[in-house]
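One protein chain is absent from this view; the other protein chains keep their places.
Now for chain A:
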Amino acid sequence: MDEIEVSLTGSGRGPRSEVLAVGGGNSCETVRSLLPRGLLNSCPAGVASCPASSCPFRSPRWPRLTLQESVLLLGPRPTPSAMEFSELIRTGRAQAKLLRGPEVPPLHGTLCVTGHHLLLLPGPQATSDLWLLLLRSVDSIEKRVSGDSGTITLRCKDLRVLQLDIEGVEATRDIARSIEALSSLESVITSFPFFYRPKGLRLGDAWHFHPPERYYKRVARETNAWRLSEVNEDFSLCPSYPRAVIVPRAVDDDALARCARFRQGGRFPVLSYHHAPSGTVLLRSSQPLTGPQKRHCAEDEELLWAVLAGARPGARGFILDTRSAQAAKQARVTGGGTEARAAYPGWKRLHRPLERGRPLQESFVRLVEACGYLEQSTDCWRSRLEACHWLGHVKEALSTACLAAQAMEREGACVLVHGAEGTDSTLLVTSLAQLILDPSSRTVAGFQELVEREWIQAGHPFQLRCAHSAFSHARPKHEAPTFLLFLDCVWQLGRQFPLSLEFGEGLLLALFEHAYASPFGTFLCSSEKERCLCEVRTRTHSLWSGLNQPKEQRKLRNPLYVPSPLAIWPSVEPQSLRLWQGLFLRWTRPNLQR
């Protein structure tokens, strides 16, 4: 990172949160020269600090770049030569044998490394087609050489393990190095989705985009107490929120701006779901920045008061903190905290600690490890499964979501969910609660809308959380399988209510795969701001366009689906929760139809 020279253009406390430009007098022309030819159509440096007066992208709408965002665009080491893919490819091709699992016959052919893919061209007599692997989906690579050949083991982000036997020691080394370098490129705009142009799909299909306006229309049909605010239009209030958010009608944009300053990352309370039958709402936010001085924010208090006033008369509220009471209290030391009871009349705080971050990632890694062990008679599978605690996390997530849903449906209360940042376990709870309560979110289209609205646009940092899966040797930094945990919980719902979801396991598996590595742009970046900077919506294809093609749809649907208006209350007893074999044992499961 130190290879990027940066200069402060704004003023303030910490450099990380401040506005920076790619330094060294880089105009957008020089930045452009760092990138592969013809890739960049807009100014990556951000107009505000672009010294080139001729910059064609000068427009006040353009947000300015943070250091993190520059890295996102350019990668950490944007030396001109390294940015050419051809420079990273050390060898063109080699003869190889590919082993894809115990029951799949091996594939022989010519192995090629391209900028984004690993290809295996089968020999002339072979009956199979070209085999293709997106390099981005490689999680870890391991090479061994012996004699005059070598073996490369690729562990993929979708938990597949592939083995390549390659002729020639040099070729093996070169191919391994090429895969290693290309699979770990961090730059977004040079990633494959920016090049992927499948037949039959048009770029920028707006039909598959679910703008906040669309959801607001639905809410407005049900209640008049809420409005759509564009206060975050330039992402300056909250970089992880979309341009428009749904807020109480009684609160104006100035008040929102002050609320944003009182919440971590600017994530002030916004509407997540309106439950029409009970007239209650589900809100989400980040923690309040009460700090050691126990600060207050009148606008924030008014906002939550307005929520209760806008719901049915006498409505109460629950603040569901996804941290323990202890952890919430401790957060004050670092400037965070939790809502003081006296300041928020009508609201009651509940603590339901959910695991996040590193411990969750470790649980995932241990589970995948346990699933990968070859079975022996002495192997203590169930104790090991228990020790991973993955199903414990599933149980906690589902029961917290049930609590939120119950408060709304049974007690007629409004619910605000937050943890610390409000971008992980918070979204897990709000999205699961909607699946429990809202029949429309259980349809194929409704579920896609839910993922889009409650995960992608709500600012779950996919780029950071899904950078690596369970096999990577790199020390985890921001990785956490929060989204996978969500998909697992949905799978449990589907197992317990086999007729209630319009989609089957296929859709969940597809979302897992694409969240970690995808030819589509849907899961790129960590926020709408970044997606806007990279022009993801206009320059990559949407996964929803890909999945909603008729031939794909058939594979994703649950043929037993029967629409039902009822809430689905899952059982969270340990006996009712199962390991998601279709995902975790997908590649090791022996073929039953011998």
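Heads up, the rule we're going with is that contacts are C-beta pairs under 8 Å (C-beta built on N, C-alpha and C of every residue); 3 or more make two chains touch, one makes a residue touch a chain; residues count from 1.
Going forward, contacts and distances are computed from a predicted model.
Enquirer: The complex has one chain missing from view, so what does its UniProt entry call it, picking from "Small ribosomal subunit protein uS2m", "N-alpha-acetyltransferase 20", "Myotubularin" or "WD repeat-containing protein 46"?
Expert: Options "Small ribosomal subunit protein uS2m", "N-alpha-acetyltransferase 20", "Myotubularin" or "WD repeat-containing protein 46" considered; the missing chain's recorded name is "Myotubularin".
Enquirer: Looking at the whole complex, which of A:Leu201, A:Ala327, A:Leu385 or A:Leu403 touches the chain that is not displayed?
Expert: Counting the whole complex, the residue in contact with the absent chain is A:Leu385.
Enquirer: With the missing chain put back, which residues of chain A would touch it? List them for me.
Expert: The list for chain A reads 371, 375, 379-383, 385-386, 391, 497-499, 560, 562, 571, 573-576, 578, 581, 585, 588-590, 592, 594.
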